[in-house]
Structure formats: C-alpha cells, structure tokens
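Got a structure for you, written out below as structure tokens; questions coming shortly.
Every protein chain but one is kept in place in this view of the complex.
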Amino acid sequence: MDTFVLILELIGTVAFAVSGAVVAIRKRMDVFGVAILALTTAVGGGMIRDVLLGVTPPATFRDPVYALTAILVSLIVFIKPVRHYLTGTHKAYQQTMLAMDSLGLGVFTAVGVSLAYVSQPETGMFLPVFTGVLSGVGGGVLRDVMAGDTPYIFIKHIYACASLAGALVCVLLRGVIGQAYAMIGGAALIVIIRILSATYRWNLPRAD
Amino acid sequence: MDTFVLILELIGTVAFAVSGAVVAIRKRMDVFGVAILALTTAVGGGMIRDVLLGVTPPATFRDPVYALTAILVSLIVFIKPVRHYLTGTHKAYQQTMLAMDSLGLGVFTAVGVSLAYVSQPETGMFLPVFTGVLSGVGGGVLRDVMAGDTPYIFIKHIYACASLAGALVCVLLRGVIGQAYAMIGGAALIVIIRILSATYRWNLPRAD
Partner (left out) sequence: MDTFVLILELIGTVAFAVSGAVVAIRKRMDVFGVAILALTTAVGGGMIRDVLLGVTPPATFRDPVYALTAILVSLIVFIKPVRHYLTGTHKAYQQTMLAMDSLGLGVFTAVGVSLAYVSQPETGMFLPVFTGVLSGVGGGVLRDVMAGDTPYIFIKHIYACASLAGALVCVLLRGVIGQAYAMIGGAALIVIIRILSATYRWNLPRAD
C-alpha cells in the first residue's frame, strides 16, 4: 500500500510541477523562478496536509524524492522544444494546464484522504474528506497566489466541487472495493469532471 | 466553558463567512467561489491558531460544524434578495463588511486568547495575546490575499491595534471578572474601536 501511495504521489508531483513550471514560463520568469514555482506547486499541498495532520516534519522534508522530482521536471519543461510544445500557443498552454492541474488535483485529493486515515484511524467521514480537498487544492492555490493570479479554485468551473466529489468517492468506496481501487476511482472521477466541465463550459450561478 | 467558547466560535464563523461571501459576490464569483471564500475566511484563522498551538488536526477538521456553518451561511448570503440587501449599494456593502469583519475579528481574538491558555496553561501574557491577535486577523488576511486585495490589516484604521487592545483586555481581566466576562469585554471593545475608528475616520501618521 505504501508503494502504491508513493507512486500516486510521484504522479501528482510530476503533474503539479509541470503546471507550476508552465505558469512561470508564461510569466517569463528565469529558469530558477520556474523551478521554484514548480517546487512550490508540487510539494505545497502535501506540506499543508502533513502540518494539518500533525505529521512533522512533513514527508517532503524527510525524503528528497519529491523535491528533486519537481525540480528535475521543471528543468525538462524548460528545455526549448519541450516548453514550445507545452506552451507555444494559447491553446497548447490551456490544454497542458487543464491536463496537469486536473491530474494533480485528482491524485493529491485521493492521497490526502488515504493519509488522513493513516494518521487518524478512528476518524469519521468528515476529516478525510476535508483533508483530501485541502491537499488537492493546496498546491494550486499556492501556485496562483505566489504568481499573483486569481486562484483557479475561484474561477475554474467546478474546481473544488470536483475534488469534493472525488474525496467522497474515496471515502465511501474504500470499504466496498478496497482502498486502492477507491483511490483510483476517486482520482479518475476528479479528472473526468474537470475535463468535462472545461469542455462543455459548465457554469454555476453567478451574482448579478 | 466549552459550550460558551463554541457559541462564540460559531458567531465568529457566521460573521467571517458573511464577510468572505460578500467580497466574493462583489468580485462576481460564481456560487462555488462564494462558498470557498466564505469557508476560507471563516475557518482560516482558527486553523492557523490550532497549528501554531500544536493542536492537530485543527478543530475545524475534527468537527464538521464550522465548515458546514460557513457553507450554509454563504448559500444564504447568495440568495438574491439577501445579497441585494447586503451588497446592493456601495454603502450597504461597506456597512456589511464593517459589522461582520469587526464581529469576527473581536470574537476570534477572544477565542484565540482563551484557547492559548487551554493549550499552554503555564504561559505568561505574551503567548495568549499574540495568539489572539493572529487568530483574529488570520481569517481576514487569507480572505484578502486569496481575493487579490490589499489585506484590511494594512489599510483599515486601527485594525490590528483594535485586536491587540481586545486581547490585552481578555488577558488582564480574566483574573478579575472571570474568563467569560473578560472574553465578552475584549470582543466588545474590538468591535467598538473598529466602528468608532471607521465612523470618525481615525488616522495614524503616514509616511510622506
């Protein structure tokens, strides 16, 4: 199970690192700024999660694999042909962000739910769901606040709503189909909701 | 005492949730953005307080009542007649913000002082005062930073100063008139200072 969670966390780390790197590239930061924003996005949500669960120092501090992965990914994204492929046009940029941000959101939500049960085995439903959502959205919020943008969570259709739905799936299905399948199902649901909502421009009511 | 603190926290949660919701409505966010900003404002200060005091997971994670109250309040504020009443004119918006933000600031400062004594019974005066001020201002700072505004704490007359005065009252009077009355006195003082300073436009010296 630990290996499975580690693999998921690394997938989320890569995805969020790419999202942070491409935001920094679009803002014309230098290579170090790109690495810093990738790192912040990739490890920020997990750090917030661990501090809230009382797991200190956070996993990111105990094992260099997360930080090194994020920095390595940011350097690869910065290579000229790669960054042109990922951010060369507005459409390419939008698609990279949608894919990578959604994948990170899905995976970190599922991992957050799972680690909440590890830390608080006797808990009810609320703590894992809330921890999962905060873990999922945390990295992206840090990325956007540090880059001076309005956080995605406020402007992207159904963003936190997708994370909440996925976290509920993780919690409700873990007793039925086992934790691993529940995590995959929850993460997949988040990615699917995000992509559908972006494709069909689902909108929620807005104040007039 | 626990029930009394819980009631105060719920009053603060409602007040800060309204303040977050009306900021989001003025920024024309959709209903989910409104709920998220209300939630962040309402539970943010308490989360920061609990993490700093080493109380993990924070109370907001252990008991859903805070988060659910904040979300419910945000949905009520979003109802058309309610939001028109609270934010329809610039003057209405200003008055809603002044009342709700001041009430939240007052209550969370008093609760922060009180919980610092619970967590660190042997402490001197400084820790409860500092914890109280950070608990009081934390939610509003998160709200403003996430909404992309200059934090109130920098621009509103006497903001942190009011919180500091109230926290001192809570600490100094608890041995004299008991903790509950000291908390009510401290919170009331904060609200009064804020409203007087806004009404009479008290100003502090500014760099020229």
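A and B label the chains in the order they appear, each numbered from 1.
We take it that a contact is a pair of C-beta atoms (placed from the backbone, for glycine too) under 8 Å apart; a residue touches a chain by one contact, two chains touch by 3 or more.
Note that this is a predicted model, so its numbers are computed, not measured.
Visitor: Among B:Val5, B:Val145 or B:Ile195, which one touches the chain that has been omitted from the display?
Guide: Residue touching the chain left out of view: B:Val145.
Visitor: Give the residue, chosen from B:Ile7, B:Ile79, B:Val118 or B:Ile155, that touches the chain omitted from the document.
Guide: B:Ile155
Visitor: Which residue numbers on chain B touch the omitted chain?
Guide: Answer for chain B: residues 51-54, 119-120, 126-127, 130-131, 141, 145, 150-151, 153-155, 157-161, 203-207 touch the chain left out.
Visitor: Considering the whole complex, not just the chains shown, which residues of chain A touch the missing one?
Guide: For chain A, the residues touching the absent chain are 24-25, 27-34, 36-37, 47, 51, 54, 56-58, 60-64, 67, 78, 83, 87, 145-148.
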